[in-house]
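Mind looking over this structure? Questions follow.
All protein chains but one are shown in place.
Let's look at chain A:
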Amino acid sequence: MKRRHLPAVVAVAALALAACGSGDSATGEAPLDPSKLTIYSAQHANLVDAWVKGFTADTGIQVQVRQGKDSSMGNQLVAEGDKTQADVFLTENSPAMTVVQNAGLLSPVEQSTLDQVSQQYRPSSGEWVGIAARSTVLIYNPSKISEADLPASMLDLADPKWKGKWGAAPSGADFQAIVSGVLQAEGADRTETWLKGLKENAKVYQNNIATMKAVNAGEVPMGIMYHYYWYRDQALTKEGSANTKLHYFKGEDVGAFVSVSAGGVLKASTKQADAQKFLAWVTSAKGQEALVSSKSMEYAVGDGVASDPALPPLDSLQAPSIDPFTLDGPEVIKLMTAAGIL
């Protein structure tokens, strides 16, 4: 090593040290503060922020949030078991919560909280509660396919006729929740056949937004995704959705599946009362109105709370009736792996 490199190296190291000094901690995130209510959240950050702010303003209880993703966070909670620092878990889709529930890690949700939410958006077990809902939609580009030509059922998309005509993001928890709805409604054999069709026909995107933008750009005529990405983009710049429309399958088709976002209290939490209070607040009229005004465009599930006026009412979607507790995430992964999608 020649000496003339030394200045460069020293400069880099000094720069690094200077930059480090400006941060608070040398190892990334500051450790969790045990005095605060800790929420493990896989929900969208802006929505959780709105809830946390409203909750703290009303109750004075301090809250900290760890942000993650459905599947990995659910499994993280299982791995942490009774040593977890989490008091509350919030998901985007219910299968991740079911994983935690099946490991016996949840405390039952207070009846008064459950009563704030319509029956179809909470599991029969009462171990967790719905906090929001999202609907499956078919997004399409009218310049590539006319509304009259759209398939009648989401299951039809497995037909060879639709090869290369639709996109989806099967590696994400959102789409996997939709598949779990198919599994619940149609059984393993038909799900397997449908997944094989998906493997043949679908263009694979990394997530809902990429699917939406691909349809918008005319790369692919149709896509399966959740409704709220489209409404959010429409409410903002329409940059990713101006050339597209949504189609709702309705008629209790599996393509009308409504996925429930879940909230639960960890059994291992030492702040049971505060954690229950948080769920009670989120599902209360105030909490659900906070969801609506956060413009997350997800559906409110609280009794008597209207969702954003831009959305078609949740009860007009004619969703198939599925107890969200029976959704089997691990089985879905097995089927999707067997079909060669994962």
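Operating definition for what follows: a contact is a pair of C-beta atoms (placed from the backbone, for glycine too) under 8 Å apart; a residue touches a chain by one contact, two chains touch by 3 or more; residues count from 1.
Following the convention adopted for this analysis, contacts and distances are computed from a predicted model.
Engineer: What protein name does the UniProt record of the undisplayed chain give, "2-oxoacid:ferredoxin oxidoreductase subunit beta", "Energy-coupling factor transporter transmembrane protein EcfT", "FeS assembly protein SufD" or "Fe(3+)-transport system permease protein sfuB"?
Structural biologist: So, among "2-oxoacid:ferredoxin oxidoreductase subunit beta", "Energy-coupling factor transporter transmembrane protein EcfT", "FeS assembly protein SufD" or "Fe(3+)-transport system permease protein sfuB", the name matching the hidden chain's UniProt entry is "Fe(3+)-transport system permease protein sfuB".
Engineer: Using the document's definition of touch, tell me which of A:97, A:154 or A:336 contacts the absent chain.
Structural biologist: Only one of A:97, A:154 or A:336 touches the chain omitted from view, namely A:336.
Engineer: Quick one: say which of A:80, A:156, A:192 or A:252 touches the chain that got left out.
Structural biologist: In the complete complex, the chain left out is touched by residue A:80.
Engineer: For the chain left out of this view, which of A:46, A:72, A:146 or A:293 touches it?
Structural biologist: A:72
Engineer: In the complete complex, which positions of chain A touch the hidden chain?
Structural biologist: 1-3, 5-6, 8-13, 16-17, 19-20, 22-29, 40, 66-69, 71-76, 79-81, 83, 171-173, 176, 204-207, 209-210, 213-214, 217, 219, 240, 330, 333, 336-337, 340-342
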